[in-house]
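Have a look at the structure that comes next, please.
Missing here: one protein chain of the complex. Every other protein chain is in place.
Letters are used for the chains, namely A, B, C and D, taken in the order the chains are written, and counting of residues starts over at 1 for each.
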Amino acid sequence: MVVSPVHFIAVPLLAAFLMPILAKVNKNLLRIVPGIVLTYLGYVSVVLMNRVATEGTIIEVLAGWSAPWGINLVYTPFTGFLATLMIAMSFLIWLYSFKFKKVDDEPALKYFILQLMLTTGSVGLVLTGDIFNFFVFMEIIALSSYALTAFYRDRNGAEAAFKYLLIGAFASTLFLLAIVLLYSQVGTLNMAEISVRMHDVPTSMKVSILVLFLVGIGIEAEMFPLNGWAPDAYSQAPSPVGVAFAALVVKAGVYGLVRITYTLFGIEGSGIGPFLIIMGGITLVMAEITALKQTSLKRMLAYSSIGQMGFVLIAFGIGTHEAVFGAIFLMFNHAIIKGLLFMSGSYLVYNTPNKEIKYLSGYGMKMPVISLFFSLGALAIVGLPPFAGFWSKLYILLAAADGALYGLIALILVVSIIEIVYYFRVVGRLYFGKPAEGSIMRKPTVGGMIAMSILAIAILVVGFYPDIITGYIDAAASSILNTDEYIKNALGAVNELTPVENIIQ
Amino acid sequence: MGGAILAYLAKRITPMLSSIVSFLAISSAAVVFFTMTSSTDVVTVSVRNFTLQFGLNAYSWVFAAMVMGISALVSLYNIAYMSGKDRLGYFNLNFTLAIMSMMGIVFANDWISFFIFWEIMTWSSFLIVVYNGIDEGKIGTKYMIFSAVGGYAMLMAIVITNSQIDSFLIADLINAYPTFGHGMQAMIGILFLIGFSVKAAVMPLHVWAPRAYSDSPMSFTAIFSGLLSKMGIFGMAIMFISVFSKASIGDTFIYSQVIAWLGGVTAVMATFYAVIQKDAKRLLAYSSIAQLGYIVTGLAIGTKLSVMSALFLAVIHALYKGILFMAVGAVERQAGSTNLEQLGALIRKMPWTFFSALIAAIALAGIPPLGGFVGKWMLYESMITSTNPSHLFLVILIFLSSTAAFLYVYRLLFGLFLGQEEPEWDHVKEAPAPMVIPMVLMALTLILLGYAPGLLFEPIANGMEFLGFENVGWQMSSLSNIWGDTVDMQYVWGSVVTLFVLGAIFITIKNRKSTRYVTTKDIHTSGEIPEAHENLTYAVDFYKPFERAIEPVMRKTMDFYYNHFGNGLESLFGFVRKIYTGNGQTYAMYVVIFLVILLLIGEQIFK
Amino acid sequence: MTTENNNLEREEAVVVALKATFPDLTARVKRIRRVEASVSKALTPSVLVHAKNVLGYKALSHISCVDWIEDEHFELVYILWNPDEKIQLLIKTLISRENATMENIDTIWRQANTYQREMREMFGIEFPGFVGAKEFLLEDWDDMPPMRRDFDTKEFVKEAFFLRPGREDAKDVRDTIAKRSKEEIPEFAKKYSREK
Amino acid sequence: MDTNDKGVRKIVDMITGFARSNSLFMLAYGTGCGDIEIPPAMTSRYDWERFGYRKMATPRQADVLLISGYLATKTLKRVIRSYEQMQEPKYVVAFGSCTINGGMYWDSYNTIKMLDHYIPVDVYINGCMPRPEAVMSGLFDLQEQIKKGEANGAQKYRENLEWYRGNQKKVIKNWVMPEYNW
Partner (left out) sequence: MEDILKLLGGAAATMLLAFVVGATYGGLVRKIIARTQNRVGPPWYQNFVDISKLYMKDTAVHHGVMQHIGPAFAITASVTVLMFVPVLREGGWFPWFENLNFKGDIIFLIYMMVFGSLGMALGIGQTGNPNASIGVSRGLSMMVGYEIPFVLSLVSVMVQTHTTSITGLMEWQTQNGWLMFEAPFAFITMLLAILGMFHYAPFDIAHAPSEIASGPPSEFGGKYLAMMMTSGSIFAFAKLVFLVDVFMNGASNLVMLVVKTLLLYMVPVLYGAVSPRYRTEQAIRYLWGWPVFFGIIALIYSIYI
């Protein structure tokens, strides 16, 4: 069975479109199909990861066209790592939402299709080497996330989706504009070639392209002024979608930003680094402060994930190997911890009126396991030592210290104190308030429990023994950093015009 | 060495469901610790590009022994104290985690593992502080914020030191410290000090301490105030002795001056607060802050004698604070309340608890025959004999707080154990055996240390030599200062005890037959015969006159400033939140503005 | 001092004033600065209020009780004092001896409460609606109220206490002392001696 | 040293007598009108402190109980209580005719007539309130008695306690007697 990156995109798309037909055949088939697909993709990603670790980046040219036009998939350790992360997370989301909307089948079908679309979009975006293809996948992600936010047909679900749609459309137009300008200048769509030809683009044009790119992809990556839509989208969407947002969509956005700034424009000396740091910092501070004042749990988690993304941006802004390593590690941690928080959080607030935190008091006794997961997540996200979050924060701080950015360190630490405040306010209330009589508990589904326990175990394992994944992250960090090695692989493969068949087994 | 680590690793895995298991785990760790002999081999755990080193040196042996010994006893106490309370497994998990993390700190050779265990200690003690659910005064969040501030200040310092000398080992920091620039030395020093002084509850950062100590269950508070705060002292000692002493003279002077005076002010203010408290637990909480103030002053002065006294006081304080908190816990468990104004005359019902509380109180007040005096004597001598004059005025401050200590010590003993016998407390019986044994054992150690303080001087001396002092002299039982004045503790102990015994014998023998016991109802109330229900104890507002005398000093509490600061922040955040208005148009407008700005100034940024 | 020694107009004015409002009240001037009025039992409270508010007798100095055992009634005397006029007004009422009761007037003057307690303990007069501790001067007293004339103190004392012998009659001590120290009682003191 | 040998015993008695008589601690109960006589006895004109008398506030510390006037049954109850709280060689000095035979209250229904039926009295000082000189002379008599060793009121009280209790109960109706702690 030939295993190649293209499967990542082909198989889920195929499955997504086949789903309606299969649903007619057997009602609960539509729940199982995404599971099968995701497990297969998981298998594929594991195999490819090993191969990448041994031979280096795998280039996959689709449908025979050469570099300037053809779509090629670049499977570097970095993109590979992100892809596996996303697939794993979407598998868990699938597990979590297995029993989703048991009652009426019809929306469940739509839900699973959209979920699959979202996964394919984000994986595709990560893998693609071609800028236009990048845009296409970005659109897929955007569309499916619009639909998913509007899943509950109530008023504020629609309003959130509309807001997201409004700003998302704006983003895609800007991105498209940037691509057009770029193409006019450089004449090619392949990222590697663009980065090669980039230096002879006049600076003023180069700057405007960069700005357009930044704003376009920034909205997706929830930078400060551009992330207005995010909190509403997160909180109004059904809980599994919230997890998807945190794990997939934001990651894709950040990857896009990084890919553009690092490979296309090159990070050294071009002022993008400090810009990223500043923007990241502002996002971090703003998000955390607003999170402190939130009363509903899901909005609070939303702001906190925006804040974490700001933190990742800072790390990427610093740009040293250490920092990038920390950033990727933080992305990994953020995915699993935020996932756990969203899952357990949504169970906790399932039936409290508009998700208020103050009704949560005393849930510790009633739902011991869920609140244990939530507090574990809280401890981890804040970065307390024995858990995963600590190592990533530590590495980023170390990188910042090497760069003698003492102000930045202080800012990060002050912000994490604010983070501690609002997380522990919830944990404190969970365990030590007096339970209100009328609160009925939402029994978690089996799937949900499995998903959450996997995540919890992941946090603990990474926390106690981080060396498991540091190997992969190291490789990923080095791959994103040296762009010329990326170009060599990407162009090299395309020049030989090797058709699909003779990819090495 | 490996054994000890193995033991506390074992603890970490078994989430104790019953306190007996936790007691076994801790005492097994203690046994392993005391039996293991060699203290030099190092265990390393490597994480990505740096290694976490665990090793035991002479200095940390003192603290390790203290932690192990006292926590083993307290966990025995814990069995009886916690039986019958709910969520036992949860409490014991955190209880053992906290103790394990303290051991971790003491073993850590490098800053990262030091910080890891420091944070574990923080949040596990946080989960216990909020254990019994009373959260008025937002104690949980207040404690978390302060320890987070402390912890993160330390993390920042660690990270900066690593960037300077890119190694985490404590030893490297010590030798590399002189080479840093002036500003860098100051920054690292101050950040570390903030981190440690939060835990050691030094004045400005002590606001969390009184409620945290009094709200958490008593068996943990014995550990909390006795040992957790000593971790702050452990770190501070390293900083003061080995790091600052090597820094430029100008710096050390400022540090030691400021911290010494802070310690002194903490001691005085905390004692004044302790005197006017109505609840035994709160009183003890303030008193332990005051005692910590002494220790911090001792460290800050930095002469050989004062550091010896500080470490000696640290151990003694852990002992008698442990006893007192356990005693109050026993009273709370038996009588159900610790309000000094209602309780009374428990001495006849709980004699053993009273005995150990009395010994602890004598040690706390620093009265001669017991260990407390030894520590206090050295502290005073070091201050009087020190060269810079400001220490002399500090002596007065410290002496004021130690005399006022007699007040609250007496109020504690009187409130709980003496006074009128009320029918309300007739049901009280002596605390169960597992509670009384640890208390009495600790009391005996205090008496022993009074007789031969040398037993404790020896490890402290080795520790100080390890840290940086040369040939720290110590004698088995006589204390001496640099002016050559000595106090021979054996002599003192002997004369006081023999005289006391003689006096007691004389007064019992003298017309033995016709001396009779009479209840406290049969007192001179100008002829009236008080019925059983009439309560004649004078305990309400016990020190009202003293309170009126020191009233001007007490008007503003530290909380007052912190609350103001907190509200200020709150309103600022409220304003910031308004940016996320919630409707789509404004978000779109933000994006456009951002785009425009970027395009305009894009030139300069992305040249 | 304003008043001539026996010019009694002001006292007469008081009597007139009293009679004006309470026609069937008999009032007379006893001597300078003292007026007496005897009032029926039912009328007393209104007279007292009138005296206090209108006639200016602000102060109630005492309530005393006279036991007319022969004609079977108690006489309650309310002694009022007018600080401005400096005239003392005595309001007298007669109440029957058997289960004697009288209106409670501690609403008009607070201190009446104490006097009434004494009345109740010593004479057994009940004041309905009157709040006061049972025991006032005597402790654990179960005999009949001691101030009533039908209570025989001598008998009670002989039976309750021990009397030291040798004190049968009230002998004059001075003679015994004079005899003991062999002195002569002086002339002028003789007429007081009871020896004869 | 054989204490029961006559000579030594005499010396010991002499010393105890001297000590007990020359330092009398008064518990002046100040019951009746006699108490006004004590301040002049204490102050500069008569100054009884030169004879070793001192006024003590509590029965525990006092030796002499001064009953200085008429005793209503109410005050008798408190006097008995204080007397019993005093420590062993204790004496009672009652002055004023009211304690002797009821004085001018001889026929009053609530004053007691003869004090010594209720508590043992060592010295009576008559006079309807004796002047300070009389009080002093009474106290000298007490000192003589102590020196001679006859002032054993406490012992008498202890021996025939039932008789005393009986008399006391006769006058004080429902007062429950706390047990006597001699």
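Definition applied: a residue touches a chain if its C-beta (ideal position, glycine included) is under 8 Å from a C-beta of that chain, and two chains touch if they have at least 3 such contacts.
Model, not experiment: these values are computed from the prediction.
Q: Give the labels of the shown chains that the missing chain contacts, considering the complete complex.
A: Hidden chain contacts in the full assembly come out as B, D.
Q: Using the definition of touch stated at the top, determine which of B:198, B:407 or B:449 touches the missing chain.
A: B:407
Q: Check the options B:486, B:567 or B:586 and report the residue that touches the missing chain.
A: Of the listed residues, the one touching the omitted chain is B:486.
Q: Spell out the interface residues on subunit D facing the chain that's missing from view.
A: Counting over the whole complex, subunit D touches the hidden chain at residues 15-16, 18-20, 22-23, 25, 43-44, 47, 49-52, 54-58, 60-61, 63, 86-89, 181-182.
Q: Would you write out the residues of subunit B that touch the absent chain, in ascending order?
A: Residues 344-345, 347-348, 358, 365-368, 373, 376-377, 380-381, 384-385, 389, 392-393, 395-396, 399-400, 403-404, 406-407, 409-410, 413-414, 418-421, 481, 483-488, 491-492, 495-496, 499-500, 503-504, 506-508, 510-511, 514-524, 536-539, 542-543, 545-546, 548-549 of subunit B touch the chain absent from view.
The rule is simple: only the chains that are shown with their structure count from here on.
Q: If you tally C-beta pairs in contact for every chain pair, which pair wins? Let me know.
A: Maximum number of inter-chain contact pairs occurs for A-B.
Q: Where the CA atoms of subunit A average out and where those of subunit B average out, how many Å apart are those spots?
A: Taking the average C-alpha coordinate of subunit A and of subunit B, the gap between them is 45 Å.
Q: Between subunit C and subunit D, tell me the centre distance in angstrom, where each centre is the average of that chain's C-alpha atoms.
A: The separation of the two C-alpha centroids amounts to 38 Å.
Q: Residues touching two or more other chains, restricted to subunit D: which are they?
A: 77
Q: Quick check: in the complex, which residue numbers of subunit B touch subunit D?
A: Listed in rising order, the residues are 514, 516, 518, 522, 524, 526-529.
Q: Name, in rising order, each residue of subunit A that touches subunit B in their complex.
A: Answer in residue numbers: 159, 162-163, 166-167, 170, 174, 203-204, 206-208, 210-212, 214-215, 219, 225-226, 228-229, 231-232, 265, 270-272, 274-275, 286, 289-290, 292-293, 379, 384-386, 390-391, 394, 397-398, 400-402, 404, 406, 409-410, 413-414, 416-417, 420-421, 424-425, 428, 431-434, 466-467, 470.
Q: Which residues of subunit D touch subunit B in their complex?
A: Interface residues on the subunit D side: 58-60, 77-79, 81-82, 85, 88, 178, 181.
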